[in-house]
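To start, the structure itself, in structure tokens.
As you look at this complex, bear in mind that one protein chain is not there, while each of the others sits in place.
Right, chain A next:
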Amino acid sequence: MALAEHAQRTGSRPAGSVTVLEGRRKVMRLASARPAPTEGQLYAAREKIHPASVRGTFRTVKWAILSVALAVYYGLPFLRWERGAEQPSQAVLLDLDKGRFYFFFIELWPQDVTYVMGLLILAALVLFAMNAVAGRVWCGYLCPQTVWTDLFMAVERFAEGDRRERQKLDAAPWTADKIWRRTLKHALWILIAWWTGGAWVLYFADAPTLVVQLAAFEAPTAAYAAIGILTATTYVLAGHMREQVCTYMCPWPRIQGALTDRHSLAITYRYDRGEPRGSAKKAAALRAAGRPAGDCVDCFQCVAACPAGIDIRDGLQMECIQCGLCADACNTVMRKLGRPEGLIAYDTDANCQARAAGAPAVYKPVRVRTLLYAAMISAVGGIMLYNLATRDLTGLSAIHDRNPLFVTLADGSIRNGYTLRVLNKRPIERAFTLGLDSPLPLRAEVVGGSGNTLRVPADSTQEFRVLVFAPPRAKLDRSTELTFVITDPTTGDRAAADDHFKAP
């Protein structure tokens, strides 16, 4: 039962590798930061985690990603992109009113929603591929929950100090200093949260205009409501909930277990090298006596640094977002002790076992699974790119009148009625020429129009009623194929729609 549960929690392997677990059990468990259930309680209070600040490679990478991600998020709405007169000049804009999505040189209409589907498929595949190669890369570095939590923790450290000071402050009575520090922290959090919500709404309207409107209390109610909701969620999720979101709210930790195999890298405590753990002094004594000693000095720096509050030495755990901060903390200690770095590093459990048994470690980033993901990503991406590159800026659809199918006129000629809808995706008004392609000597007439010209305003669609006439005494079948063709004489754009001409 415990084994099954362990397998479930570690996410990766069902009962298949019992030996691993048994082998590990001997070496594991001194103390866990995971909250132990209070006796007889079915619900446990969250234990506040105070991660210590660390320096190192992973921390630097995380800061870099955080800076870029937040700069893009807060700044992108202000980036301009010229599209011509009367057209929005915002590089990234989701215009819900007009039903247009602008992304730099791409403009999508509601019927182009297939691209969004393609993007989602692509995003899922990339996520799967990342997981197959190096585990929860998304969770540790890229997820907004991680990025904002990191930012909020930095603010917390600025206002209240590092782990030790914060723990002391928690226990301290409410002095003026404590009140001041707490007020400062929450004020800064709310400010960032508010800015986060504020930046969000700027993607849905012209940013500079909306900023002015917001300040003058003239913006739409929906904008204020969205800002309010996002301010609240950011403040609560990044300030107060943090690892609880990852552990209890997010489905991804459960799913990723199914997408990881024995070759997937993960932040791993190399127990083959670390065990038996003990103080530096004891280890030195053991080594002097020629007996095996592990590199782990049991300093708990990895536990102190963990934003999820777990002990990485217990193995792969569901709570672990694989941010690598424990590795940074451990490397600092190893450097001080003069031992090689990488006691905690990207590795696999299989390699730990192999090394412990004296076999060489195996790294296989290229395997069937990752190749398949790469192939699928290329295929979907390729299809989307091809589609995007060859998509039409002109469209035509035709609907034949349902009733009457045809009308006999006084001179005996036959008339059919159609509704044509012309799409003009270019940012200029265009005049299309309507033509007919049919084996019959048909003549078209645009109702209320001038001749066979269809005028369509910039970036919009226009409906036209078109009457098609067959001359009197023409030899007509009950149904004859007919193609409407529109051409833009200036650009040469062309679109066609197939229909039928009906007769008695």
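Following the convention adopted for this analysis, a residue touches a chain if its C-beta (ideal position, glycine included) is under 8 Å from a C-beta of that chain, and two chains touch if they have at least 3 such contacts; residues count from 1.
Everything below uses one rule, namely that contacts and distances are computed from a predicted model.
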Protein name (UniProt record) of the chain left out of view, among "Cbb3-type cytochrome c oxidase subunit", "Outer membrane receptor for ferrienterochelin and colicins", "Succinate dehydrogenase / fumarate reductase iron-sulfur subunit" or "Acyl carrier protein": "Cbb3-type cytochrome c oxidase subunit"
Contact residue for the chain not shown (choose from A:409, A:431 or A:496): A:409
Contact residue for the chain not shown (choose from A:314, A:328 or A:493): A:314
Those residues of chain A which, in the complete complex, touch the missing chain: 1-3, 5-6, 9, 25, 28-29, 35-46, 241, 244, 248, 314, 401, 403-404, 407-412, 415, 417, 447-448, 467, 472
